[in-house]
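First comes the structure, then the notes that go with it.
Only a single protein chain was left out; the remaining protein chains are all shown in position.
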Amino acid sequence: MSLYDKFLDGSVIALSRIISHIENLRPGYQELLSRLYRRTNGIYRIGLTGPPGAGKSSLVNLLAGQLADDGRRVAVICVDPSSPFTGGAFLGDRIRMQDIPVDKGVFIRSMGSRGSTGGLAAATSNVTVALDAFGFDTLIIETVGVGQMELDIIDACDTVVVTLVPESGDAIQALKAGLMEIADVFAVNKSDRAGAEQMLYDLKSALEMRTEKSKWEVPVIATQALHKKNTEELLRLILEHKSFLETSGQLSHIRGLQLQKKVETVITRLVFRDISSNILSDGVLEKAVDKIMKGEEDPYSAGMRLYKRFKLGS
Amino acid sequence: MADKIRVLLAKPGLDGHDRGIKVIAAAFRDAGFEVIYTGLRQTPEQIVTAAIQEDVDAVGVSILSGAHMILFPAILELLKKEGGEDILLFGGGIISKEDMVDLKKAGVAKLYTPGATTTEIVDWLKSAVKDKKSDEKIL
Partner (left out) sequence: MFDKAFLEKLAEYKKKWEDEAKEIPQNSRSRFMTISSDDVEILYGPESVDMSNYMDKIGFPGEFPYTRGVHKTMYRSKMWTMRQFSGMGSPKQTNERYHYLLKQGTNGLSVAFDLPTLMGYDSDSDRSLGEVGKCGVAVDTLADMETIFDGIDTSKISTSMTINAPASILLAMYIALSEKKGVPSNKLTGTLQNDILKEYIAQKEWIYPPEPSIRLITDMMQFCSDHVPGWNTISISGYHIREAGATAAQELAFTLADGFQYVESAIAAGQDVDVFAKRLSFFFNAHQDFFEEIAKYRAARRIWAKRMRYKYNAKKERSWLLRFHTQTAGCSLTAQQPENNLMRTAFQALSGVLGGTQSLHTNSMDETLALPSEKAVLLALRTQQIIMQETGVTNTIDPLAGSYFVEHMTDKIEAAAEAYFDEIERRGGVLQCIEEGYFQRELAKSAYRYQKEIENGERIIVGVNEYVMEEDIDIPVLRIDETVADNQVASLNKIKETRDNDKTKRTLEELTECAKGNGNTMKAILDCVRVYATEGEIVDAMRPVFGEYTEPPMF
């Protein structure tokens, strides 16, 4: 029995190993993905992003539990940063997800960002395909949360929840970080802390000031993951956004855009793979650098020269 | 490019002495591994569920409370049940020679007692994972 057959049989470990194939770009992974894609059912994807320690994992912990209790088949992906120097990573989000009823079949997978800087790993959206094909109907994705621009999430999710805390400072900061644009729901977590009211108020005013209005009014909600407060309400808002997407036709619009990007990525990656195996092999690059250093060529014409050679060769 | 080595580190039992396992975690990360740390007071069920979902190459546990003869076999059995018998189980603790022989027989891949260096453990894991080839057909 092949891994894929076992996967079709519902084996969790087969799913898990298939995810590794996709993540490691092992030979044949595209073929695998294209087969998996044909089995997808349009899994609903919720993304959680926000500054480090905002309580993302704690919220995922509760949301996943509630969704599972409602009879949904839930998967979770949490992404943590990989070290740019050693490539190693410390994937610790699971620690916060101990309440998730694993006996209800919730599947949690941790991923290192492996050099990606947009908040997710390069393979995250492909992994989504495998989870979808396996039969999960709801996915929650937690971004690395290092506080930089984590915009990958818009291409990988349907509903984006931006989690902030009272200490996140004034909402203008959030605006600047581009969070205003990507949020479908704002959760001000740790609202047991001083400054929560102010934060809520600032966010709401900032949202009102937005010129570009959409039919979806971005809600702002105060939560306390630690005390399990208002998280059911948060889930309700998320699901409300989901129905908004479905009824307004936005869902297929978003997904269309995402697919466009996906195809682009597939092409880019293939081209890049060709380039690296065809022109960047055999010390070609080193030779070019050598020439540039000697003043015989400049980086721009070297690049164009090599690219031309690649095009002729292919 | 070779696959990243993924390891699950956990601490079953009630004792909270996690200094050692955290040092190992840091050493693994510096060696370029992806380390999934699930923390303290983990039951064998929690450990194995995480190991399967995360598709790790190895599971490392530290047991200092003296319950190793209960916990290691329990983890091995569950791994087998879930189809993860090829996941390497290794660990550290204060374990007598007799117990070690029994645990190795039962299928524990490697056991460390006080004084083991992180370099030793990293090197072992690298080569153990390399030896563990899978010829499973994908499609």
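Each chain gets a letter, A and B, in the order it is written, and its residues are counted from 1.
One rule holds for everything that comes next: contacts are C-beta pairs under 8 Å (C-beta built on N, C-alpha and C of every residue); 3 or more make two chains touch, one makes a residue touch a chain.
All values reported here derive from a predicted model rather than from experimental measurement.
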The missing chain sits against subunit B at residues 13-19, 22-23, 25-27, 29, 37, 39-41, 65-67, 69-70, 94-99, 113-115, 117-119
Those residues of subunit A that touch the unshown chain are 53, 57, 90, 92-93, 95-96, 98, 167, 226-228
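The working rule: only the chains that are shown with their structure count from here on.
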Which subunit A residues qualify as touching subunit B in the complex? 2-4, 11-13, 16-21, 24, 26, 28, 31-32, 35, 82-83, 86-92, 94-95, 98, 102, 107-110, 112, 114
Subunit B residues touching subunit A - in the complex, by the definition given at the top: 3-4, 6, 25, 28-39, 45-46, 49-50, 52-55, 82-84, 136-139
